[in-house]
Structures are given as C-alpha cells and as structure tokens.
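See below for the structure under consideration.
Only one protein chain is missing from this complex, and each of the others stays in its spot.
Right after this comes chain A.
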Amino acid sequence: MVPHILSFARYLLCEVNVSDMNDLFLLNDQAVAAAVKAAVARIHGDYGAALCSIRFQVKYLNAHTGIVFLRFPKSCYKLLWSALPFITHINSRGQKIPCFLNCLHVGGTIRTCQKFLIRYNTQQLHRMLPKCKNEGEKQQIRQAILGCFIPGGNKEACEDDIECEEDEGE
C-alpha cells in the first residue's frame, strides 16, 4: 500500500565537527537552524532564504555525538545542501562555536536515516575495538555493538522508502 504523500522531502544526516567535544552540549536545534539559514542567505541570497523559510527544519539533534537531521524539500535540497560547507561557526547561548558540517547520508525518510545511523555507529564501534586499552573497555564496546538494532524491525515500510527515495530526473 503506497501512502499518498503531498510533499516529498530529503533528510540530510550531518555531523557537526567541533574541536572541543564539550562545545557540542551548547548546541540546540534553533542554533543549528539559524546557522543553516544564515549560510543559505549569504550564499544564495533572498531566493535561497525564501526557499529555507518554508519546509526547512532541524528534525533531530544529538548533543552527545553532534549528529543532526536536516529536512529540506525535495525540489531544492541540492541548492540548500551546497551552502552547508560554508558554515564556519554556530552561535549558541552567546558563544560562537567554530565548527563545520559533514554530510554523511541523504535519505528520503527519517527511517532510512535512522537505519544508516545505526549501521554507521556500529562501524564506528568496530573501529574502536582494536584501540581499547583494557578488557573492560572491550566488553563495553561488544555490549554496545550487540545492542544496536532499529526499533520496530527492518521489514515494514519498505515501499514507503522506495517511493520517497526516488529522485526526480535532473
């Protein structure tokens, strides 16, 4: 059963890279949204700012890992995506946090981004395993890897994903 979707979106899964990990806790979704809108307005002018003012949202922000989901309309996501590398800092709580955004994945639904994030985090944990200093840390990481799963399972909503992930011929 294919759901009737009125407006397609693209979810950009980005990672906020900072030099001091503690700065991540200063971030909130309004600060990230303001930084994205400012960069789009600077790079693409009034036209870009107008595109951003409707249907752009920060859908999820994890202050521990710096992972953020940005939602753009499907019709103009490439234009808005091109402004993200020009973000040099985020203003939050009176502080100017130098950072850059790294786009890890583009998905048609939040669900596909979630699935990617779980695979990505699992890979990161696997990479951390050989670097462990003692058995206690290794056990912690093994437990974390075993605990990685997507709530609700992988089977459902496959048709939704394919419908949403189709790209317009450009």
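Rule of thumb we're sticking to: a residue touches a chain if its C-beta (ideal position, glycine included) is under 8 Å from a C-beta of that chain, and two chains touch if they have at least 3 such contacts; residues count from 1.
The working rule: contacts and distances are computed from a predicted model.
Participant: For the chain that's not shown, choose its UniProt protein name out of "Cytochrome c oxidase assembly protein COX19", "Telomere length regulation protein TEL2 homolog", "3-isopropylmalate dehydratase" or "Ribonuclease P/MRP 14 subunit".
Facilitator: So, among "Cytochrome c oxidase assembly protein COX19", "Telomere length regulation protein TEL2 homolog", "3-isopropylmalate dehydratase" or "Ribonuclease P/MRP 14 subunit", the name matching the hidden chain's UniProt entry is "Ribonuclease P/MRP 14 subunit".
Participant: Looking at the full complex, which residue from A:Ala41, A:Cys76, A:Met128 or A:Ile141 touches the chain that isn't shown here?
Facilitator: A:Ala41
Participant: Touching residues of chain A against the unshown chain: what are they?
Facilitator: 40-48
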